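With one protein chain held back, the other chains of the complex are shown just where they sit.
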Amino acid sequence: MRRWLRDSAHLVRPALVLLAALAVFLVVRSAIIPKAFGQYGHYRPGALDLVRQHPIAYAGQETCLMCHEDEGKARAAGKHAHVACEACHGPLAQHTGDPTSYVPKLPVVADLCRRCHEQDAAKPKDFPQVQTAVHSGGAACNDCHKPHNPQL
Amino acid sequence: MDISRRDLFQIGGKILVLASVGATLEQITGAAPPSDAYRMADHWWGMIIDIDQCIGCGNCVRACSRENNVPEGYFRTWVERYQIEEEDKPPRVESPNGAMDGFPPLTRTDLKSFYVPKLCNHCADSPCVQVCPVGATFVSPDGVVLVDETYCLGCRYCVQACPYGCRYLHPAKNTVDKCTLCYHRITQGLTTACCENCPTGARLLVDFKNPKDPVHEILRTHKVEVLKPYMATRAKVYYENLDGAVR
Partner (left out) sequence: MMIPGVDGFMYPNEVELQWSVLIVLYPYITGLVAGAFILASLERVFKVDAVRPTYRLALLTALAFLLVAPLPLQLHLGHPERSFEMYLTPHTSSAMAMFGFVYLWYLTVVLLLEIWLEYRAEIVQLALSSQGLKRWIYRVLTLGSYNVSPEARRVDDKVGYAVTVIGIPSAFLLHGYVGFIFGSVKANPWWSSPLMPIVFLFSAMVSGIAAVMVLYAVSMKLRKTVIDMRCLDTIARYLFYTFVIDFTLEMLDLVHRTYESDESFRSLDFMVHTRLWGSQVILQIFLGTLVPLALLAGTQLFRIAEGRRKAMYMTAGGLTLIGIFAMRWNVVIGGQLFSKSFLGYTSYKMELVTREGLVPAILLMLLPFAIFLVLVKLLPPWQEGKAHEA
């Protein structure tokens, strides 16, 4: 027995090295592992907050309508009733944040109308679409159609 | 007390400005967001897309890009145009720059053609979450698949595992990025940027846990499908009027 111990004693050394490394790893791990990891699942719960903190660019039409009631009424009476304000006017959270200092530019009408209403075989058949070059003979869309209530 | 609409609005505006400043500071300091009336357990988010309403205008792609600072050349959402020629031939599909500028008009009226908006399906049994080696991507308790950009290694295993091609590596952050279902908006009572800006209502954010949500009636009365159902990912974006040729 003693002889066996003497002959295999050196095996303790690599074992000790491994155990020491393991101990160091466990200590370091408990120090740097993110707090509360695993609270909701295998992830850092702080990630949810991080994503939620992203700034908002589009205010949403409910906010627009708080001031622009008249435009809202005109729109509600026509075919664009379900088209959001910012769908044409672009992201306006900055404007709703400080209405006087940030005044948005009015969109370029022709490009805007064409994007939705240019005739295209892949669009649903019942969707109002025209070949704009032929339809208006070069006139701007809002020469005849009022954007908020475009029906003629 | 009589408050004029302007006053109300200015107060609201100031709160919004303060909130955004606060949010920015919090992003730096890492503290919790200001208001927390939102309870994750009360929501289970998804989306309904009606193919028969999509006109391929690309508003959703542009809105998403601006709302979420999506890097150029990458897409959190995109629209595809399908042209089905004869039977038994693969369809012709295109998505010019993801439909960021819409599509060039299609004149051929002799074939079946339609638009298909696509985005992350926020799968309940998400294969991308399954393969993440460290837990940097996950399904939130309210059903949104998100990425923790401070934890992601950028190994891109999840990009390989997604059957729908909705993930990409953000070129500046070097972490994986994808549609967040505008989590920062929906947790504050707003809808997603894409749904807000869709002019025809083809895209609709839904909350399965809300008993008053129209999704229940839609699912009960309309024919719906998810993309690649055989992948069994329990995708939560349902398509109405989807053609079988759509991949």
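Labels for the chains are A and B, by order of writing; each one numbers its residues from 1.
By definition in this document, contacts are C-beta pairs under 8 Å (C-beta built on N, C-alpha and C of every residue); 3 or more make two chains touch, one makes a residue touch a chain.
These numbers come from a predicted model, not from an experiment.
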item	value
Hidden partner chain, touching residue among B:Ile84, B:Val144, B:Val159 or B:Leu181	B:Val159
Residue of B:Trp44, B:Phe75 or B:Tyr115 touching the missing chain in the full complex	B:Phe75
Contact footprint on subunit B, counting only the chain that is left out	74-75, 78, 80, 90-98, 118, 127, 130-136, 151-157, 159-169, 173-176, 231, 247
For subunit A, residues in touch with the removed chain	3-4, 6-11, 13-14, 17-18, 21, 25, 29, 32-34, 37-38, 42
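Note that only the chains that are shown with their structure count from here on.
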item	value
Where subunit A and subunit B are represented by their mean Cα positions, the distance between them in whole Å	8
Residues of subunit B defined as touching subunit A within the complex	5-6, 8-10, 12-13, 16-17, 20, 23-24, 26-27, 30, 32-33, 40, 52-59, 63, 66-68, 81-83, 102-103, 105-109, 111, 113-115, 135-141, 146-151, 180, 183-185, 187-188, 190-191, 193, 196-201
Subunit A residues touching subunit B - in the complex, by the definition given at the top	34, 37, 40-44, 46-58, 60-61, 63, 66-67, 80, 82-84, 86-87, 90-91, 93, 96-99, 115-116, 118-124, 127
